[in-house]
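Left out: one protein chain. Kept in place: all the others.
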Amino acid sequence: MFYHMKELQYHAKPERPDPVYAKKLQEILGGQFGEISVAMQYLFQGWNTRGDGKYRDLLMDTGTEELAHIEMLATMIARLLDGAPDADLEEAAKNPVVAAILGGTNPQHQIVSGLGAMPSDSVGNRWTADYIIASGNLLADFRANLNAESQGRLQAVRLYELTDDPGVKDMLSWLIARDRMHQNQWYAAIKELEAKENIVVPSTFPPELEKQEVSYTFFNTSAGNESAAGRWAHGPSMDGCGTFTYAENSPAFGERPKLPPAPPYIHDTLPAVMRHSDDLPDPHL
Amino acid sequence: MFYHMKELQYHAKPERPDPVYAKKLQEILGGQFGEISVAMQYLFQGWNTRGDGKYRDLLMDTGTEELAHIEMLATMIARLLDGAPDADLEEAAKNPVVAAILGGTNPQHQIVSGLGAMPSDSVGNRWTADYIIASGNLLADFRANLNAESQGRLQAVRLYELTDDPGVKDMLSWLIARDRMHQNQWYAAIKELEAKENIVVPSTFPPELEKQEVSYTFFNTSAGNESAAGRWAHGPSMDGCGTFTYAENSPAFGERPKLPPAPPYIHDTLPAVMRHSDDLPDPHL
Amino acid sequence: MFYHMKELQYHAKPERPDPVYAKKLQEILGGQFGEISVAMQYLFQGWNTRGDGKYRDLLMDTGTEELAHIEMLATMIARLLDGAPDADLEEAAKNPVVAAILGGTNPQHQIVSGLGAMPSDSVGNRWTADYIIASGNLLADFRANLNAESQGRLQAVRLYELTDDPGVKDMLSWLIARDRMHQNQWYAAIKELEAKENIVVPSTFPPELEKQEVSYTFFNTSAGNESAAGRWAHGPSMDGCGTFTYAENSPAFGERPKLPPAPPYIHDTLPAVMRHSDDLPDPHL
Amino acid sequence: MFYHMKELQYHAKPERPDPVYAKKLQEILGGQFGEISVAMQYLFQGWNTRGDGKYRDLLMDTGTEELAHIEMLATMIARLLDGAPDADLEEAAKNPVVAAILGGTNPQHQIVSGLGAMPSDSVGNRWTADYIIASGNLLADFRANLNAESQGRLQAVRLYELTDDPGVKDMLSWLIARDRMHQNQWYAAIKELEAKENIVVPSTFPPELEKQEVSYTFFNTSAGNESAAGRWAHGPSMDGCGTFTYAENSPAFGERPKLPPAPPYIHDTLPAVMRHSDDLPDPHL
Amino acid sequence: MFYHMKELQYHAKPERPDPVYAKKLQEILGGQFGEISVAMQYLFQGWNTRGDGKYRDLLMDTGTEELAHIEMLATMIARLLDGAPDADLEEAAKNPVVAAILGGTNPQHQIVSGLGAMPSDSVGNRWTADYIIASGNLLADFRANLNAESQGRLQAVRLYELTDDPGVKDMLSWLIARDRMHQNQWYAAIKELEAKENIVVPSTFPPELEKQEVSYTFFNTSAGNESAAGRWAHGPSMDGCGTFTYAENSPAFGERPKLPPAPPYIHDTLPAVMRHSDDLPDPHL
Partner (left out) sequence: MFYHMKELQYHAKPERPDPVYAKKLQEILGGQFGEISVAMQYLFQGWNTRGDGKYRDLLMDTGTEELAHIEMLATMIARLLDGAPDADLEEAAKNPVVAAILGGTNPQHQIVSGLGAMPSDSVGNRWTADYIIASGNLLADFRANLNAESQGRLQAVRLYELTDDPGVKDMLSWLIARDRMHQNQWYAAIKELEAKENIVVPSTFPPELEKQEVSYTFFNTSAGNESAAGRWAHGPSMDGCGTFTYAENSPAFGERPKLPPAPPYIHDTLPAVMRHSDDLPDPHL
């Protein structure tokens, strides 16, 4: 279970309102790689971990910290919206800067949330659990987490570049640092598991059951072979169990598929109609 | 642009129909880590790559191969549905095995697609681009790809365990092998980029702009400290630029937030009402 | 910020595995009125509360408790999935009870989450922030909360009826009791605000600006007038500011709309074509 | 079944085009608490009502009226879009006011709907039935309805503040008045049912089956106890069946969960790997 | 505005309950081509029609009828759910036929809607306005409508095959007949518009502005040329303005794209890293 401290993990105070930026900042609150995503992803992974040792604790600790980041961003967004102009509308229509600013805001910040943060991204898509993953396989999931922190830090850095407000930059510098830590920590956990298992997930499937003749082949499926220059095309495979080869021309190993007609109760196009059509193309139709 | 060969990349022929399994197999066609996801993810990353060298080619080659995997799965699913019983309904109601089978099928395979594959997962959620990512930063994106192939292979292996059909197993053994290759290849590409940049994404943000005092701190946000046993809690950081520390008690660095009242045009609860309520709780109400 | 205690708020241990029930129980974890919804709804309302008194604390306390309920349900679902049969598939195909059970399970519990809880409802729809609301107006939002606890308790009670497992019933009896408390508490908070404002949300819009002649009129828009028998059709209005009237026949107060043609750059059906069509219906076409 | 009158229930004529406002007005047409939501919610509740008395009629009458409100808003939006500038693009690029206006419009109003209303909210999210509820329990559902009318009127009032077009204000004053009536009517219906049942939904679950020792306890799950000042923390409970108590420290009643390993066919991280990791953290890794 | 008649447009009474079929029947209530889709599609097209003649009336009349079809299906589904077994659960677990039936039902019909119809399809996806279209161009939209009635009738026919309940078949025979009428009527309206405009939508774009050299070319983008046998490959084009040609080999008319590096504030992979990688593939990495 959880307890709440009323203090923020770190400051979340802009120097001045900026409703246009509030809209953008929603991305790392309620977007695909926003704080809701990482909080929910780590907590679900933690709750589903079968074992109660350090990995479960790692997940729960980090998921719990991410809840604090949602809180910081929600607070920051509410404050950025504080001074949204109680627009003298006729004036606004005449003042291009005001009009421009209004054009760049999210109308739901006024109409729906009443100048509060929303569980949405920077264009207004509501957060969805489509964004998260918890598979029960920790190596797979830690890779999902390393990806989430990589994408998340990239977005935070881009947002840092899009503002001049020292207060906003201060808060982002906290999140950017924490994302560095979190990339480091998932990286460390991944190394541990790779060392004990193998780099290929899952490590428990008997190799002789897979089609081993194509386990290390790069298929060139395009004209040109720039892709032959990569490490993935030559040399020992990264998992230490094979050798990369480069298939210049990528052949078909299967046959041309032909599906039988559907049974009558499906009411597809009749087989007779389809056959007839193939037999008798009529250019005079 | 693309060309199509009518042959399949590999065989996709079950030994017998199995509409219950067809429903399950949809997961790796149209689910979060199904073949539509990887095809679209790699192609979008490829199209957005700013440069036309080996990385773009790597992405386009692999994305193009994944299109062939969509095709194989679609064909397999249609064939698994081939013999869906043209149910003598009164018989079915009496025959528990038939009834049970019908209970485990996806009704849309009959009503909507007419015994064809659908762009959906194993419970019927339609595929959505919420599943994919293309950020422009290749290290971030290759991590997304390594994760996708890890989750995808895990799911393919679980599906392998859920069938006895030699034809299905044969096709899955192909996909499982290709997922091994693809994990290897993204791993190789990641190593290249990590060697040239750093493991932290993005590598281009000046470290002095982030809140460096917490860049390598693990915050223990729970009672108990199992998480202290991990590599992430002690020793040099994985990025080679710091030292992990473990904060046994995770303090608040910020203050308690207090938001000012909203302007009147927002029509929130009146400040007077909120203040009054705090002053005068009345148990006799 | 938040802290996590490793203990559950209440027990979450079934007497025996039941993967079919695990699927159903997902409804109050990740469905429209599941625990994710109430946790996120109360926390967002709390973070957006402009004032830091008892209402904000009420929201944060309750939202934090709901996080513990997500945790209990996630744990219960993982345990209900524990014994999901490592199916001897040929046997299962012959054993109708086993086949039936398999038909009633959620395939993603095996393929995607690896026998873990998912952020989804009982048919597999992923949780979405479409489910929640935080408007900044507390009376409006407390009504949303009273509704959520009413729907949520109703669903928990229905689920209680659908199991015999004493461990599951024990946990549900906890959630059902808490939902009673939460209905009571939002009710109490609503009464406070209604007493200080008015029952109509928002209370701050000047009544003379609304079309007062229809502020208390019930429009009968159907043949028959059963609806005239209700309290809403006669007597003083509930807000104490008017008198209900019942309009037996509901007239149109507006005119028939006629929209002008779109400008040419929109490429709609040409006005000439539309006019011509009306003039010259031709039955011989 | 339904009949249509060509006249609008009330006027829907703006004084002048305003494509920026048309975008905003979409919120109460196709947003979470827009007219599509209430129409569909009341009609589904009506159709599912088991009984054909006054409550069913109340629901059908009101749902039918809401269809007329969809119509009014669709008409108003089409008219607000009437004069969307057939932009002389080079001029627009130079004229900041025009450019600003264009920036604040919804591009789909031109590209997709051809200057017509869309079933979407003010940021373009399509309407979804995720927004509505019909549970079969009328007290629960009337609370959903009271909430919908509270949120809906709040949004209409905020939109009223964001325009100075007399025609738009005139139509909104109608909707705001009708929302007053509808809040009153659901309030009246709720009072009736609460008087006959109890305020707790559902009223039919035997109290002795719930964990009664926590049915009236407020758990303080945060540092600080502002929440103790509320009516919900002391005195007789609102349902008349208990007494509120305030638990200053919210204890855990459950134990620390420990999940057993998954069976091998799930291919999770191996139990041995997880155990080993806990035993042998290696800071030199 | 609308009025409601309490009678159904046609009977909706099954001979016996069948919760498994109730789940399936949801497809044509709340699925992609269900009655909600056609009702909302026709009404939105009607409201947006710029002109008030026969086309607007046609749309409004048909949309209004479809509302009655939603009502019939909702009633039928509620009745099919009437006798959902108040399961003696221990018995059910032992009785394979009962267990199988339970496996094939939609759990939300019990937990969420309380034995009522839902605005969802046969696998539980909630209805979404993603399904509908209203473009302002009537020829385009009538084609959308003809498609909707074609898909809808196909689904109704398939559902007819999946039941032997005379009451259900009776109702479906009504809907199937109405879908015949509606296909006929959109077909008639399409013929009128095609006769006055042209078959190509929109008819108002100057042909000389399109790349006319490929306006009638079929590009064979696959090995093999079965597609050459079609009417679309030879002879006068259907719009009467050109001649079909078949391009046996489909060439690229464009060049290989090369995107310049992104500016630094985007923090993509550095151009130097990308170039370096291409120059120096290192198999010993």
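Order as written gives the chain letters A, B, C, D and E; numbering starts at 1 within each chain.
Just so we're on the same page, a residue touches a chain if its C-beta (ideal position, glycine included) is under 8 Å from a C-beta of that chain, and two chains touch if they have at least 3 such contacts.
Since the structure is predicted, the reported quantities are computational estimates derived from the model, not experimental observations.
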item	value
Chains in view that touch the one left out, judged over the entire complex	A, B, C, D, E
Touch with the omitted chain, as defined above, among B:25, B:38 or B:68	B:68
Missing-chain contacts mapped onto subunit A	20, 23-24, 27, 31-32, 96-97, 99-104, 121-125, 154-155, 158-159, 162-164, 221-224, 250, 252, 256-262, 264, 266-271, 273-278, 281, 285
Residues of subunit D in contact with the chain not shown	1-6, 48-55, 87, 89-90, 93-94, 96, 99-100, 102-104, 106-108, 110-112, 114, 123-126, 136-139, 188, 191-193, 195-197, 202-205
Where the missing chain touches subunit B, by residue	1-9, 30, 36, 40, 43-44, 47-48, 50, 52, 60-61, 64-65, 67-68, 70-71, 74-75, 78, 112-120, 126-130, 132, 134-137
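Simple rule for what comes next: only the chains that are shown with their structure count from here on.
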item	value
Junction residues of subunit D - those touching two or more other chains	5-9, 32, 52, 60-61, 64-65, 68, 75, 78, 114-115, 128, 130, 135, 137, 154, 157-158, 162, 221-222, 224, 226, 229-231, 250, 252, 256-257, 259-260, 262, 264-268, 278, 281-282, 285
